[in-house]
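Missing here is one protein chain; the remaining ones are kept as they sit in the complex.
This part shows chain A:
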């Protein structure tokens, strides 16, 4: 064998990866700076396919970055800014030490700062890319906007986050792109469809935060720094797409309606504008007057290879969407002071409803409690004493459930003080074989336009039938047992009858269930075929089957739990009825 000896780990995957420490040394950055750079540039470790090869034969746990990523970081102008900042801090410390206050002021004035515009553009070359990655940005901004303005991070950051969040909410209202809302125990989930991309975010319930000590706020702040930049540009573009003015301005008509005196009472001049915006009750100013865009019909271009049925389905979907967007159109809501104002106002406005609240609660109230045109009064207390005729008093869940159901649900279940029906997650799409809670079935029936009461009975029957199916197997087993017993008894009898003259009784023809036999045969065939599978395929098959079985088991468990609960409730009802009668 001629040629040079091939050395190990000098080519191939070992050279494509670099450990974190080596990367840091290559970039000549401290760990916090490296972390910040990675966060801003969106560089993350990669899991190599053959870890041992990459790790040069060692199996020690290490995180690896792609060497290309690190080389790409080498040319980042922000790295120089980091170094400048380091120098700045050093100079400042020195000036403080020497008590040279004028130097301190001068240095502070010339504090080096950096912009992240180019990084946003680089990470998201197209606008759609940015929209796809908006979930975390929104969740983070909404969280930061609820922080108290003390200590944990810069006040400017919090204010900026609040501003961006409000701007985004206003956009969602203006474009009517909200699709789903979900009240979870963690917070409120929203899902909007922005230019065809689903964007989901979560907002916490409005309470003071108990700041945890085991959270590194610097990391969160760095993320927020990037996210605010991203969200700002996204907002700009979104406003532009709707011909809205950016930064948003309240429509001059509505602006006039909001009494100026009220504004000054409520907040300082500098803040009142944001407050008015965040009230979410006013529509926004447009660059061009809205020229009946909504009524413009889209031309239809039949996509090739699409059948007429698909076209129809698409059309229907479009119509349903339009209807969903105008769900609360013409309804006038009033929010009592105990309900969370912002989420409700946001959701109602997103679906075309008008909303108001008590004047003392927040800026931007448009009408009073006494307004006779109010159709829905949202209340979250057990009883409302002086009820005004002509409006529904409802619990807030009605609004959210109606939005998720895409229709205005019957109000009877949501009156104040009534035990509410379960609030279901709109994000769950049940596949075949999954457990579907009965409420969801009812809802699906309602969406199909069937009368829910009849349906429920039928469902009950169906359920019973299903149960029968389940029982069948058990019955078969029990039949077998019975047969065994009978056989035994016969044997005993024959033994006892031995003394008697032998008697022959007509035998019964045993009917063989052909279907069953066939089934058994098929299952045996399958078993035999499984025996012949290759080891790897068998492993995969077993894994898949295990997953399926587990799914079924879980669904059965839920169903059984529900059944037990329902029977318990029924019995309690009976008992209470009896007690009442007695």
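Everything below uses one rule, namely that a contact is a pair of C-beta atoms (placed from the backbone, for glycine too) under 8 Å apart; a residue touches a chain by one contact, two chains touch by 3 or more; residues count from 1.
FYI, contacts and distances are computed from a predicted model.
Undergrad: So one subunit is absent here. Using its UniProt record, which name fits best from "serine C-palmitoyltransferase", "Auxin-responsive protein", "Glucosamine-6-phosphate isomerase" or "BOP1 protein"?
TA: Per the UniProt record, that chain is "BOP1 protein".
Undergrad: Which residue among A:95, A:120 or A:279 touches the omitted chain?
TA: A:120
Undergrad: Which listed residue (A:215, A:321 or A:552) would be found touching the missing chain in the intact complex?
TA: Per the contact definition at the top, the residue touching the missing chain is A:215.
Undergrad: Pick out the residues on chain A that sit against the missing chain.
TA: 35, 38-39, 43-47, 49, 63-64, 66, 68-69, 72, 109, 115, 117, 120-122, 124-127, 130, 132-133, 135-136, 139-140, 143, 156, 160, 182-187, 189, 200, 204-205, 207-212, 214-216, 219-220, 223, 228-229, 232-233, 235-237, 240, 246, 338-340, 380-381, 395-397, 419-420, 422-425, 427-428, 437-439, 524-533, 535, 537, 540-541, 544-545, 548, 558-559, 561-562, 565
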